[in-house]
Each structure stands twice: as C-alpha cells, then as structure tokens.
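These notes concern the structure reproduced below.
Only a single protein chain was left out; the remaining protein chains are all shown in position.
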Amino acid sequence: MLKIELLVLEALSREGKIPSQVLKRIKKKAKFNLENIQKIEQKTHHDIVAFVLEVCSYLGEDARYFHWGLTSNDLLDTSLGVQLKQSTFLILKDLDLLKKEVIKKATQYKHTLCVARTHGVHAEVYFLGLKFVVLLEELLRAESFIQKAYKEVSVGKISGAVGTYAYLNPQVENYVLKKLGLKPAGVTTQVISRTRISTLLFSFSLLAGILERFATEIRHLQRTEVGELFEPFYKGQKGSSSMPHKRNPIVCERICGMARLLRGYLITSLENISLWHERDISHSSTERVILPDATNLIDYMILKMTQIIKDLEVDTSRMLKNLSITRGMIFSQGLLLSLMEKGIPRPQAYDIVQEISFKCKRKGSFEEEAKKHPFVKRLFTAKELKDIFSPSKYLKNVDSIYQRFRI
Amino acid sequence: MLKIELLVLEALSREGKIPSQVLKRIKKKAKFNLENIQKIEQKTHHDIVAFVLEVCSYLGEDARYFHWGLTSNDLLDTSLGVQLKQSTFLILKDLDLLKKEVIKKATQYKHTLCVARTHGVHAEVYFLGLKFVVLLEELLRAESFIQKAYKEVSVGKISGAVGTYAYLNPQVENYVLKKLGLKPAGVTTQVISRTRISTLLFSFSLLAGILERFATEIRHLQRTEVGELFEPFYKGQKGSSSMPHKRNPIVCERICGMARLLRGYLITSLENISLWHERDISHSSTERVILPDATNLIDYMILKMTQIIKDLEVDTSRMLKNLSITRGMIFSQGLLLSLMEKGIPRPQAYDIVQEISFKCKRKGSFEEEAKKHPFVKRLFTAKELKDIFSPSKYLKNVDSIYQRFRI
Amino acid sequence: MLKIELLVLEALSREGKIPSQVLKRIKKKAKFNLENIQKIEQKTHHDIVAFVLEVCSYLGEDARYFHWGLTSNDLLDTSLGVQLKQSTFLILKDLDLLKKEVIKKATQYKHTLCVARTHGVHAEVYFLGLKFVVLLEELLRAESFIQKAYKEVSVGKISGAVGTYAYLNPQVENYVLKKLGLKPAGVTTQVISRTRISTLLFSFSLLAGILERFATEIRHLQRTEVGELFEPFYKGQKGSSSMPHKRNPIVCERICGMARLLRGYLITSLENISLWHERDISHSSTERVILPDATNLIDYMILKMTQIIKDLEVDTSRMLKNLSITRGMIFSQGLLLSLMEKGIPRPQAYDIVQEISFKCKRKGSFEEEAKKHPFVKRLFTAKELKDIFSPSKYLKNVDSIYQRFRI
Partner (left out) sequence: MLKIELLVLEALSREGKIPSQVLKRIKKKAKFNLENIQKIEQKTHHDIVAFVLEVCSYLGEDARYFHWGLTSNDLLDTSLGVQLKQSTFLILKDLDLLKKEVIKKATQYKHTLCVARTHGVHAEVYFLGLKFVVLLEELLRAESFIQKAYKEVSVGKISGAVGTYAYLNPQVENYVLKKLGLKPAGVTTQVISRTRISTLLFSFSLLAGILERFATEIRHLQRTEVGELFEPFYKGQKGSSSMPHKRNPIVCERICGMARLLRGYLITSLENISLWHERDISHSSTERVILPDATNLIDYMILKMTQIIKDLEVDTSRMLKNLSITRGMIFSQGLLLSLMEKGIPRPQAYDIVQEISFKCKRKGSFEEEAKKHPFVKRLFTAKELKDIFSPSKYLKNVDSIYQRFRI
C-alpha cells in the first residue's frame, strides 16, 4: 500500500501537482510500524485511516500531500490486484508442471492394457494412458479458465471515492498501474467489480473438481480388491495407528476434501457480487478468509497431485488380471456387433449376448460359453472368433486421440 | 488426546486388565513435546502415530500398554467431541445474552411508532418493538436447533478400528466418555457419523441467516434517506479515509458477509457425510478449516450483534417523520376496509382507493384527497374519518403478540 | 385458498362481524375458474388479487365481505403451511417403511461375515448387519430433524398486511388455523419467517446425504472386483445399449445425484431468510421451484432406497472370499495387540507387524508369514495363534450395539 501511495505521488509530481522536492522527502521519510497502526485502528475502527495516519506521522508538513485524492479502496483493491496476480501466476506455473507429469504418464502407459469401468462395472478393454489423456483434456480447460481469470484479476483502480476520478485523473491511474503490472479496471464504483474475483474462484473450483475426480480414480484403483494404482507411500510412513498392514490413499482423500472447500468459497464469492449501490463492505470479511485459503489450497492440491502422479505405483500385472476377471464378458459388445454384421437384427443379437453373459456370470468363460452357442457356432470361423475376443483391436484409434493433444 | 489415553488406561486398570502400578507410572511419566511430534510426523506421515510414538518414548517398558486397542480416530473424534461441546456451550451462552438485549429493546420500543415496509415501500403503521419480537422469534428457533445439535456433537467413541469394540469393550467407552462429559455415539464406523457435524453447522448457518437479516434491517434503516437506526459509532472512529462526513454500518455489513461464509461451510459439511465404507479421511482436511472458522465466526457475529443492539442509536422523531412521508397513504387499507364496511364491494372499493392514492402520489395529503372524494364524503362521519387516519388503532393486538413471548 | 377465505368468514360470522345469512350465501356461491384468474392476472400482475376478483365476481353485493382484512400472504403462507404439512407427513411415513426394511436387513445379516474397509482398503473383520445398524442410526437422526421441521412448517398466519392483526384479531387466526390443523406462527411480518422452511430443507438434505452415503456403499460393493451387493435388477432390464453383459447400480447413482440437488436447494433457502424489512418477495420465485422439487425428490429417494434394500442381492460367499483376499492381514491389529500383551512395546510391535505384512503384500499368507517370525514363534502357543487369526472373536460386542437400537 505504501508503494502505491508513493507511485501516486510520483505521478502527481510528473504532472507538476507536487514539487519534486516534496516527493523526494516523502520517499525518504515514509515508513510505518505495524504495532502503531494497530493502536490507531483501535480508535479509528478503520484500518486504512490508521495506516495513513501512521505514515503521515513521519512526514511533517509534507503529510498534506499524502493519500491525496485517494480513497481507501484505491489502496485495497489495487494491492489485492497485485497479490492475486502474483498468486495466480504461481498457480499457473505449478499447473504447468502437473501437466508435464500427466503427459509423461500418458506416453508411458499408452499401450498398457486395463479395463474401462462404467458404473464401477467392467465395460470394455482400455488403456491406462488414456486416463491421463482424459485428465489432460480437463486440465487444459481449467488452465484456460485460470488464464482468463488471471487477466480479470490483474487490475487495479486509482479512481477515487466512487470511481469518478473526481480529484485525480486517469493518467495518474495509468502511471501507477503500469508500474505495478496491472491494467485499469475500466470503470468501477468505489470497488472493482467482485465478478472478477468470482471468475478466479470458479477457475479454482473447476480445477479442484478435476483433481477430485482423478484423486477419486486413484482411490478406487487402490482399493484392496482392485490394487492397480497406489499413491506413493514413503519409507517410514504409517498407514494406521492400529492396523500396521494398511496403506491408504490419504493424500487423494485430502484432495477430495479440499475440493469441497473450494466449492463453498465460490458460492460465497458469487454472493459477494451484489454489493449495494457504489459499494458496501460485506465482501471484505469474507475475502479475508477465502482468498488466502483458496489460493493456498488450490496450489497445495496441484503440488500434491503432481507428486502423486510422478511417484504413482502402477501394478500392470494386476491390471491384466482384473481385465480377465469377467472371463471375457468385456467382449460382449464385440460379439453383439459381429452377430449383427452376420445379419442378426439388433434386438435378437442383444438377447443372445445377454443370455450368454448371464450364463457365465458366476463362473465359466464368456468366450467358451459363446462358442457353445448354436448361432455363434454356425456363423463365425475360428479366425473371426479369435478376433472378436482379442484386446489388440481396441488400440486402433488411440493414436489419433493422442495426436489431437500432440502427445 | 493424552487425557483420553490416560482415561482408557484408568478404565482398563479398573477392569484389572493392567496393573495399577503401571497406570500410576504412566500417569506420572506420560508427556509430549510438540516439536518432537512434528519431526516424527515427517517420517510417519500420520499425526496420531507420531503422537503415540512420542508419548511412548517416555514410558519405557510400560509403552506396551499405551494406545491399547485404540484407533487414531478414537482420540480424534472424542477430542473433537470435547471441543465442539465446549465451543457450542460458549456460543449458547453468548446467544442468551443477545436474546436478553433483544428483549430489552422489544420492551423499550413497544409503542414506538414507525412505518412497516414491504418491498422496501411503505405499507402500514408499525411499532419498532415488533421488529425485535420478530428477531426474538427467530433467535429462539436458532437456539433450539443449536441446542439439539449441541447434543448431537457432544459424543465420543472408544470403539476401536471399525467401531466393533474388537479389543475394548463398551464399558471402557462408557467410563472414559462419562469422565469427559460426553455420550457414546451409539454405533459408529471408524468415525462418528458426519451427519452430527452437519446439524451443528446448519444451526450456525440458520443463526447466521437471522443475524444477516437483522443486520440488513439496520443497514436499510441507516441509509441517508431513512436515518432511523444507527449502529454504534465510537469516539475517534473514522467512517472513510476520504469522506470525513461518513458514518457507515460497517459492522452490520461484516455480519452479512460472514453469513455467506457459514453457508459455504455448511455445504462442505454436507458433502462430508458420504464417506466410503467404514470411513475415508476426506472430511478431515475440510474440518480442520471449517470447524475452527465456523465456531469462531458465529460467536463473533453474536457478540457484535449484541453490542450493536445494546448501543443502537434510534431516531424516533425521524421515524415519525418518515411515517408521514406518504402523506397518509399507509392508511389506504384502513380506508378500503371502511368503504367495504359501508357496503362497497371490494373491487370498486379497491379502485376508489387506488385512484385517490395515485392522485396524491407526488404531493398532497392522502387524507385530504380522500375527504374530497364523493363516496368518502357521503359515507363517513367526521369521527369515523378521524379513526380511519389514526395510527393508535394499530396497537390494539400488539400486546397479545408480546404475551406469546412472555415479554 | 378459497377454503381459508371461507374459514375466515366463518370466524367473523361467529364473532358477529358478518351476518350468518351472508356467510351462508357466500359459501354457496363462492367458486372460481382458473382460466378467468389467468386472464385477470395478465392485467393485475398479481395472482392473489386476480383470485380475489374472480371469486368476488360470483358474490354480488356480498363481495364486500370477501378477503376482509386479509393480505395476500395470509392465503399464501397458510396454504403453504397446509401443503408442507401434508407432504412432510407422507415423507415421514415413507421414511418409517424404509427404517423397517433397514432393521430387517440388520437382523438378517447380523452374523454375516464381511470385511470392514477404511480408505477403501481392507481393515478388519466386520459384519454385514452392522452396515444397516450404522444406516439406521443416521436415519433416526434425519427422522428426528424432519419431525422437528415438520412442526416448524405446520403453521399459518391470518394476521394481516404486516402481522399486526390490524383489522382482524388473533381469535380469527386461531379459529381458522385450528380447522386447518396448523398452529399460529407466533409473530410474523407480512410473511412467516423463512427460517422455518430452511429447517425443512436442511432435514431433507441431511437425509439425502445419508441415502447418498448408503447408495455409494452399494455402488462400491457392486463393482466388478468386489461383487458383494447388487441393487435389484428386474427381468427384462437392460444394463447398456451397447454392452449386453452389464448390470449397473443406476438407481444408487441416481440417488447420489439427487442429493446434490437438495444441497443446492438448501443454500437457496438459506439465502431466502434475509428478506427486507417486513418482507420482500424474492423468496417466492425460488420456493415455487425448490419446494415442489425438494419434497418430491426426497420422497422418491426414500421409495427407491426402500425398494433397493428390500430386494438387495447379497453374495455372502463372495464376502467370505473377499475377506481372505489379504491372506490374513486384517488380523494385523490383533497380532499387534497380542505382541504388546506379551510385553513388546508398541513401537517395536508395530514394526514387526508392518514388516510381516509388507512381506506378504503380493502373495503368501499373513498368518503363515507371521508364524515364521522368530518373535511370534517364541511368544505364542498354538491355541493363542489360532485365536489371533479367528474372525469369531470380533462378534463379541456386536450384540450390545444392536441392543442400543432395540434390534
């Protein structure tokens, strides 16, 4: 805030509104002591008035130039702009590292067979790498929204009590904001529109939802009966105070919890938009909580997920084993379509395949059971049958998906 | 947590499961150092394991009795129970003080005339005291829900890894919880049902909504054009860094903002209910944020509102002045009903009154305008007209409302 | 609404305010036509004014008694009270049926062995019945909150434009509400406090969260790799348009989705509390959406969950099989505590057990591996070892849990 005050004075000096000697003296003498500010605030019940009085106390006669034509919120919203710009920049950088790890895994596991599950139930042949491409597609969307919000919040205002530049002109604002790396907000009331902050919190909630989804994926795949993926478990780590055999996806669970926090913050921020007239201050108490919390949480979530993906433990043999748990039933659609290609209408073909699959629901192989079926026997050659029950054909269009993401 | 561990040992000793000498020794030696715990946690990635290891390090051979048959969450949820019970108790006490101030003002302003506003538009004659009775009615509801939630959260569990008392029996739990002033949770998984915490956060959100409503009321009545109520403004207080004449309802605005935070926390807590199987830990990261924040915020809101109501500045003469701003139009329903009593059907009566009121929308007195109307002239005696335009008759049933609340 | 109008007239007639002949005539002639109302509303932009005008059009001279001293909201909030009372009554009745099915399953599966999972990872021996007892405990809480909210919303008001009984007295209100089975709201503005509706929507959200948790439980247990529980699958049902073998927990998933809707409605309703002064109408548009939706959704969720639990398919043999998937590791805490009983301090005992469990993480039996360990060998007799690795001992306190719920 002091930096902003000095930049305003600098701008005024360049316009000839204050003598350059005054500027020089103020720059030299201006300072503050936090404890003093706190003491003054107890009287004024106004933090910025306290800050201004404290700085003025060191300036002697020159104090009359200080905080010239400004309103508290010129300081508050402009320094918030600087803070949000810096935080979001770091978040974007960390997100970039996460994307790199995701791409690495997408490449590494491109051809790693596993099963796709819909409704938690085995559906079809799949490839582990695709899970990372799906994640990447979502991360790119989050990134694009964070970048857009980054621009929205990298603004400031030096436009006075109700945004009319009544005592300062737009040139002063331009000068100050440029030095701070911000853009002018265009038009404001006493405050910058809180819609800008909502766009940031939405972009964080969106990313949080994405990380929550992938953390949930790992949690599912780490369950004892599945055992395909494991979040890293470090030497010396204890899974439980009572059950020494445990190895739990606790960081993934933590990420899921944090996504719930961010959704709550977004709602709060959307309620903050509707301030009264040229502003009230009901948003302020909430932003003091949600802005530090939200920026920290989302960055923490990114860092943790990056580490999890980097050191992810993958049990590819378990994946293959799980793939065959339904004894071939994941090829049911393949059989269905092959029957249709041979001329069986869809409804009958569907019934045939459902009948076969329910026959071997508990035991027996779908492939074997299928081969016994009179229609199947009659219609397909041995080679055709082999093709139907082979996972390799599912790979044929995976490349084209990867190419869309330049991986 | 140490207290809980020692109570468990005490219970085990009473059951003869551990020698009383051991209990005595452990009670003497058990302690911990927070920095050590932090160091151990960096290895174990598990806070309770770290706590247990640290305490054990002082116990020598007796360490083998420590944390006997417990799971981390026996400590965590039980100590959370103690914390929530204590915090909610304080909140209820503070709420009681608020209610007392509200009752005082309800009594003091029972007969203070003001205008009732619906849609922000003058509606009818009202009494300031009633606004406090309406507030009281809502506070009593919030109190009743906080009390119910208070019981819901004042519970603990000493039931082991998955709530089956596999290694400890319910008597141990009973002993420990009784000493802590808690009830057993009845049945639990590894954790106490998160529904209990949701009931608490709902009761806080409900109260927050009520305080938000009344803070909004004051904010409305403090606006320059209304000027009927003012939140306290202390000597030395500054309303604005740039506009020295300002006196703003900033504490009321702060209360409104905080209500938004509490709504967000409630949502987070409702999402926490659906943990997986016998528990996951996704709720934990969120509760570390929302529980301290929510309990502090709601208490702060109560304290601030108590102070505001206690030191509220009331401008009763402005109230009277505002009451006559519409030049008698607030008596329009009275006139309508009087016309109907004289035999005019509702639709015609309504049209007559609307016609009169639009006639004096900008200037002129509704009473005067009404008296000029041929129907009115013809139908009413002078005394009847006086009655129609007198505010005192509105008071007739206010007593009976007060009596319902024993004020 | 017409019923309410007539009851008001009845009350007024008993007080001698209107002749009994008039009451008789109005009762006979009062009626309305919805299309007419719609036409009138297009002019008046006010639904209740339109309703009153329409009814008046059939009453001739008696129209002057109609809607006497009432405000629109006397009709609106009172009829809402009737609707909410009736809907909530049905919901409570359906919830009771759900509870009965839950108790049945708790009894039926009391001794059915399965594994307890924390973090999705096998933790300890468990009993299927307990899952239903845990559900029951939560349902009882939801029921108790719905019952409390039921009382909160079963209220009405006949207190006039701003709740002051300016033209009607409390006796009229008492008479009308008693006939409708409602209580007076105590004190109101023009509207009954929206906090009452929030308590209802919270109680629904709480129940929804509970049903979501149990639906999630079934979804987890129905996944292909687990295969322990299955929501009912009816003859002729198709799991997928493309994969004939599929059997998906779609109703459980639907229930999970609906819980999200109810959380959203709760937030909306909490924002509705803070109406301006003696009311504005911003809550009305939202309640027209959320009240029918919320009451229908929660009832649908209850009905569906009742059916799911009633016809739930349970694969107890798969449960036993899954229990042994970790080859005995779920007994790790048992071994830990037994080692401690033999005098090994907790930290060492923990390390021993973790070492054994990691040794057989992929294959081999924890029991066998444990028996090879020099400490274990040395410390335990054969009988003691048998006890450590037997699930039956976990049952010992289950009875006492059931007794708390009188099952």
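So that you can tell them apart, the chains are marked A, B and C in the order they are listed, and the count of residues begins at 1 in each.
We adopt the following convention: a residue touches a chain if its C-beta (ideal position, glycine included) is under 8 Å from a C-beta of that chain, and two chains touch if they have at least 3 such contacts.
What you are looking at is a predicted structure, and each value in this text was computed from that prediction instead of being measured.
Of the listed residues B:238, B:279 or B:304, the one in contact with the hidden chain in the full complex is B:238.
For the chain left out of this panel, the touching residue among A:193, A:307 or A:365 is A:193.
The set of subunit C residues touching the chain not shown comprises 43-46, 48-49, 52, 67, 69-72, 160-161, 219, 234-243, 248, 250, 253-254, 256-258, 260-261, 263-265, 267-268, 271-272, 276, 280-286, 289-290, 293.
With the whole complex as reference, residues 115, 117-124, 219-220, 222-226, 238-240, 242-250, 253, 267, 271, 322, 325-326, 329-330, 332-333, 336, 350, 353-354, 357, 366 of subunit B touch the missing chain. Residue positions on subunit A in contact with the hidden chain: 52-53, 56, 59, 61, 63-69, 116-120, 123-127, 130, 133-134, 137-138, 141-142, 145, 148, 152, 161-167, 169-170, 186-190, 193, 195-196, 198-199, 202, 205-206, 209-210, 212-213, 216-217, 220, 256, 259, 263, 266-267, 270-271, 273-281, 333-334, 337, 340-341, 343-347, 349, 393-394, 396-398, 400-401, 404-405, in rising order.
We take it that only the chains that are shown with their structure count from here on.
Subunit B and subunit C have Cα centroids separated by 23 Å.
Across the assembly, subunit C contributes residues 117-120, 123-124, 220, 267, 271, 333 that each touch 2 or more other chains.
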